[in-house]
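For reference, the structure I am asking about is given below.
One protein chain is absent from this view; the other protein chains keep their places.
Labels for the chains are A and B, by order of writing; each one numbers its residues from 1.
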Amino acid sequence: MSIAKFPLPDVGEGLTEAEIVSWRVSPGDKVAVNQTICEIETAKSVVELPCPFEGEVSELLVAEGDTVEVGTPIISVVVQGNAPLLAEPDAPANEPEGDTGAEYKLPNLVGYGDSGDVKSRRKRAVNTAPISTAIPVSMVKAAAASDAVMAKPPIRKLAKDLGVDLGNVTGTGMHGEITREDVVGSASQASVFKNLTTPQQPSEREERIPVKGVRKAIATAMVKSAFTAPHVSIFVDVDATRTMEYVKRLKSSVDFAGIKVTPLLIMAKAMIWAVRRNPMVNSTWTDKEIIVHNFVNLGIAAATPRGLIVPNIKDADSMNMLELAQAIEQLAATARDGKTTPEEMAEGTITITNIGVFGVDTGTPILNPGEVSIVALGSIRKKPWVVDDEIVVRQITTIGATFDHRVVDGDVASRFVQDVASVIEEPALLLD
Amino acid sequence: MAMSNYQEMAIAKALNAGLRKAMQRDEKVLVFGEDVARLGGVFRVTEGLLDEFGDNRIFNSPIAESGIVGTAIGLAMRGYRSVAEIQFDGFVFPAFNQITTQLARLTYRSEGFQQMPVVIRIPVGGGIGAVEHHSESPEAYFAHTPGLRVVSPSNPNDAYWMIQQAIESPDPVIFLEPKRRYWQKGPVNLDTAPLPLHSARMLREGTDLTLIAHGPMVATALQAAELGAEEGISIEVIDLRSLSPVDYPTLLASVQKTSRVVIAQEAPNNVSLGSEIAARIAEQAYYYLEAPVIRVGGFDTPYPPAKLEEEYLPDADRILEAVDRVLAY
Partner (left out) sequence: MTPATEPMLQLLAPDGSYGVEKEYARYGEVIDSLGEDQLKTFYRDMARIRRFDQEAIALQRQGQLGLWVPAIGQEAAQIGSGYAVGQNDHIFPSYREHGVAITHGVELMSILKMMRGVNHGGWNPEETRFHLYAIVLGSQVLHAVGYAMGIKLDGKVGTGDLESDLAVISYFGDGATAEGDVSESLLFAAVNEAPIVFFIQNNQWAISSNIASQTKVPLYRRGEGFGVPGLRVDGNDVLACYAATKIHMDEAREGSGPFLLEALTYRIGAHTTSDDPTKYRDEEEVEYWRQRDPIARFEVFLKRQGVEEDFFEEVAVAGDELAKDIREQTFALPKPPLESIFDNVYSDDHPEINAQRAWLRAYEDQMGGHE
């Protein structure tokens, strides 16, 4: 014995509701299959409804004169055995009355018309991206490695407007494509009108941010460093054109396919070489002794959503160009995701900070505590330069470096910076 | 290796030869339509077939396009392979019901029990100085109908082979013949088919831009490419050959190479086959495009009186104008 319910059907190909005009049965009546139980009026006509079940009427669920939507149960009948399913029920949302008193959520069963408004979106069961209909990404990446440049039309236009050669820009997008930020970062200076919108002035007079967490740690480190070690900074302008050419060639080489190659990589390699020639710059001051490290744990300052951190690449001096490129990419990705571990940030021996990506020419970086040198890579811009007594357009950058004068004297500092600059000017020196 | 057997013939003659071959090969192949028998068709495409095959194989139909296609369907149910001719593009519309609601759907409706090996041959396109309804390009209506295959040869060799391949297909094929090119001659390889029925073909290699065309527009596209070359523009020309399905792998390979696309068609641009191809290329080759895909087609008017058709139809100049626009990006 169970309760069967008869949901109002769509009797006329697309009707959405009907009025119960009159009931022909009452609770307690015995009913047979196909016995007329009521008369309904639809937009098209008046129709008699035959009972789908045999049994005893339990309840009339809709009153005469009421208009209800297709799918609304109108009568419940006690039947022998299990109630036949008139429509596929959803998982019972309400308490079941009897064995099968579940509310019927009607799918688009013919006879029950359009399922009506969808109230919510289907969820993705599997955590994947929407199915792409584009040419497979691997083909796209391969193209990116060749002369073809991967950038969406608005970015191409931006590059054109800013006078940026897309061939010289490294893409940081999800598939390696060049993003707006990449273009803006590469743009030349004064003529650049960035499409900055001026944010609204906040309505409060002030905002108070508690000093804690990463911010507190950064502050502590900076103070310790700045007010313990005597900082001296020196600068040199260098023609980085050959480095840029080298980067371009590396980008299109098969070995480096899919790996980000930027001037930072060449800078890192240059620094490692220069360290070998000027070991004092790669050391740590303790009040008792200066510890000169015979390995390079190359720190790379990374901007993360929570602040600046400096993870380092352990034993960067033992890596070849490809390994170093991969390590830099991995380090940046981990930092972006906020997943850098304390171990990765400890025991650095020397640091690079890349301020060029922010469009800044150079700066006076503060030493990472425990280190005596830090080098700033600035923006690389086309500028007039003298080559063979003629003014030509070259890609110029300023290398800035700060040293702890307790350990590194002016001559060592200068030689070190000059060595780095030499490699930037002529990467072939790395063949040594 | 034996030398291939080549013969120079016009498209109309190549179609005639292809039909002949198909009828010789399979006695179930029938050819009918208005004036196809003794007259040999108003374009003489079916000339001589009556003498060779008799009036049980090739016969005239009453002037009733719906009847022509409807009875072709019944004959298919009885195991025949009909090649029905609609005399002119503008007259296919009385048969539109039978083509779209019946011919295209019987295999689907019958869950595969009934195959519809029917070819409907239609001369299409303008440029012959004709009166109204004789210069249409109705391919979009048929390409838009699931269940139909739509093809269009642009040269004699393709005409000879594609008509035979269409007849062999178990599916209904709308076979669009470029009427203004009927008398264009070219070599026909009598031994080997050039390509499968639904393959596109690159006719001219280039590096700067991909120019896609079909049927009567292919010759115009080749002219445009020739003129472009004189200006130092290297245009790759692709003959679609199959309008439904379109051979997208071939198109996309070219787009990957050139990054710029122009599509040329006689049909009005609005809601045309060219529009679909443009949308698909934009979707599937987004990162390869240096410029938007531009369609060069007829204006969105009924086909004009003959005195104005030269200005209406896209010619090499109109194609090159689009090429210039695309290259400017």
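Everything that follows uses one rule, which is that contacts are C-beta pairs under 8 Å (C-beta built on N, C-alpha and C of every residue); 3 or more make two chains touch, one makes a residue touch a chain.
Computed from a prediction, not measured in an experiment: that's the story for all the values here.
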| item | value |
| --- | --- |
| Of B:Ala17, B:Val36, B:Leu49 or B:Ile73, the residue in touch with the unshown chain | B:Ile73 |
| Contacting the left-out chain in the complete assembly, out of B:Gln114, B:Thr207 or B:Asn270 | B:Gln114 |
| Residue touching the undisplayed chain, where the options are A:Lys44, A:His175, A:Arg277 or A:Arg406 | A:Lys44 |
| Residues of chain B (touch criterion as defined above) contacting the omitted chain | 30, 56, 61-62, 64, 66-67, 69-80, 94, 97-98, 101-102, 105-116, 146-147, 149, 169-171, 245, 248 |
| Touch list for chain A against the chain that is not drawn | 6-7, 9-13, 33-34, 44-50, 52, 84-87, 109-112, 118-126, 128, 131, 133 |
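Methods note: only the chains that are shown with their structure count from here on.
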| item | value |
| --- | --- |
| Euclidean distance of C-alpha centroids - chain A vs chain B, Å | 47 |
